[in-house]
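Every protein chain of the complex appears in place save one, which is left out.
Right, chain A next:
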Amino acid sequence: MAQDTDTSGAGRRTGTLRRLLSGPEPEPAEDAGHTGAPARVGFFTDTSVCIGCKACEVACKEWNAIPEDGIDLTGMSYDNTQSLGASTWRHVAFIEQNVVAASLPSAQDHSDVDVFALASGTEPGTVGATEPGDGAERDGVRWLMSSDVCKHCTHAACLDVCPTGALVRTEYGTVVVQQDVCNGCGYCVPACPYGVIDQRKDDGRVFKCTMCYDRLGDGLEPACAKACPTESIQFGPLEELRERAAERVEQLHRRGVTSARLYGHEPDDGVGGDGAFFLLLDEPEVYGLPPDPVVTTRDLPEMWRHAAYAALGLVGAAAAVFLPLPGRRSGR
């Protein structure tokens, strides 16, 4: 690591070491040692069709037998779940925004929309769903809902910093904690740039979304995607999802929903792209997501280099204070 001289930290290098720490990484499973790995899978969460039913939260809790983690009334719209955590692996965020009614995309003319075609599912991705803004034009309130989840980062800081090897990259390119190895050191918790993984205090170990690793092995899709009634949560090969997401954004833009944007889809972002990415209708931070997350280990070579300088400085200073060598030992 010491020979690496890229001080910019920009992660633009394509050298193997660089690729392992940050930047585009087409084969995370292969580079983690899986030979003949299946195609990388992921989630595409299209928040524009989320209806806030929380079926994903419930299905996740049920399938993974996750314990209850507090029942609170928060006053945060319909969000009493509050955040992702050791015992919350899907979290539906609710945001109520006051907006000028005329600015809503739904103020446009809908007279040419064939609702029966929509309801019969001939138009993909909108089955039984409300288009963003629909119904809101009357009072000028916009309601955003989004089901958050572990991003299964291409460069996962949690995995990088784990000292025991408990966190691993699976053959599907996902990131999973091996519960029989984790010793609860908690290092992964502050390392995650999305604040996803957390420790169960009574258990001591950390927990997070496994993308239903046990279901994947049997060819099943994760419980949340299965339960989602609007196809807001889509599961599949990541490449395919990225194409579908690009089409969906274009479709929304054509319909005047100019606020639609993808989040976490780019393979050259700070974490090398998310295995679980999103279509959002406002800035990421509105949903509690970091606007420009970076995997902390991108800067690790530079950290070690500075630690080496500091250590050398310590040795140099120590040598200097002892320099007036023996003979002059009167305490001066």
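As a convention for this text, a residue touches a chain if its C-beta (ideal position, glycine included) is under 8 Å from a C-beta of that chain, and two chains touch if they have at least 3 such contacts; residues count from 1.
The working rule: contacts and distances are computed from a predicted model.
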| remark: Per UniProt, and picking from "Carbon-monoxide dehydrogenase medium subunit", "NitT/TauT family transport system ATP-binding protein", "Polysulfide reductase NrfD" or "Cytochrome c", the hidden chain is "Polysulfide reductase NrfD"
| task | Write down which of A:24, A:140 or A:184 is the residue touching the left-out chain. | result | A:184
| note | Per the whole complex, from A:29, A:60 or A:157 the residue touching the absent chain is A:157
| remark: Residue positions on chain A contacting the omitted chain are 1, 20-21, 70, 72, 74-77, 82-83, 93, 95-98, 157, 160-166, 181-187, 189-199, 201, 203-206, 283, 285-293, 296-297, 299-300, 302-304, 306-315, 317-322, 324-326, 329-332
